[in-house]
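All protein chains of the complex are present and in place, except for one that has been dropped.
Up next is chain A:
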Amino acid sequence: MTEALLQVSCISKRFGGLKALSDVSLTVNAGEIVGLIGPNGAGKTTLFSTLVGLHKPDSGTITLDGRELVGLKPHKIAAAGMIKTFQNVALFLDSSVLDNVLTGGLLRHSVEDARDLARRCLERVGISAISDKLARDLSFPERARVEVARALCTQPRVLLLDEAMAALNHVEMDEFMRLLRQLREEGLTLIVVEHHMRAIMSLCERLVVLNFGQLIATGTPAQVSHDPAVVQAYLGRSAA
């Protein structure tokens, strides 16, 4: 096996009577863009939250570069280099865009250095023009991009994007995918949850499919889209 950066083994998570994740195992190599797909309620967001330490799994292990992450608080996992964005976008609403992004930079830098880094991150994500606006006054797609910039400002090794492209138009989406490919070239590893199939098919070399908390398929986009279990999960039994 070549340089597995993130190793998830047999993760299970139960919320009361609901088994949100059962025995999910996943390996992500350095520099990969992995797509995580599945119907609504399949457990994608729960998996992300568990990876970054917001939920503690009932069983299983998560290692990043050989280091066990289960039981660590989210800020420790961030320091280790794994960050997620929130599906419903969690910005600091009463702060400016620049301050939002800057706060991410404080993980590894002083306020001044973080401010410089934040400006560069805003530029990369293409939202320098709104850096002085209050986060509260932004549209949803703008907010999502601020959150990506903030995550980048922590200088992660693994970035988990939870529907960051939702509500982007085609032009913006192409721009955004170009950015993600560029980040990958620079050594960032990405796991992307996305409902937009065109985007995910062209972006990812590997897809992982979750359904009812279980991993039901993994492979290239072409393989996965012809997998009977996947077709059934998306379209129902009769179509299989």
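We adopt the following convention: a residue touches a chain if its C-beta (ideal position, glycine included) is under 8 Å from a C-beta of that chain, and two chains touch if they have at least 3 such contacts; residues count from 1.
Note that in this section contacts and distances are computed from a predicted model.
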Chain not present in the shown complex, as UniProt names it (candidates "Amino acid/amide ABC transporter membrane protein 2 (HAAT family)", "Xanthine dehydrogenase family protein subunit M", "Dipeptide transport system permease DppC" or "GDSL-like lipase/acylhydrolase family protein"): "Amino acid/amide ABC transporter membrane protein 2 (HAAT family)"
Contact partner of the left-out chain, one of A:111, A:129, A:222 or A:235: A:111
From A:78, A:165 or A:217, residue that would touch the chain that is not displayed: A:78
Options A:7, A:22, A:50 or A:103, residue touching the unrepresented chain: A:103
Among A:131, A:154 or A:189, the residue in touch with the chain that has been omitted: A:154
Options A:6, A:21 or A:52, residue touching the unrepresented chain: A:52
Absent chain, residues of chain A that touch it: 52-54, 73-75, 78-79, 83-84, 86, 90-95, 99, 102-104, 106-107, 110-111, 150-151, 154
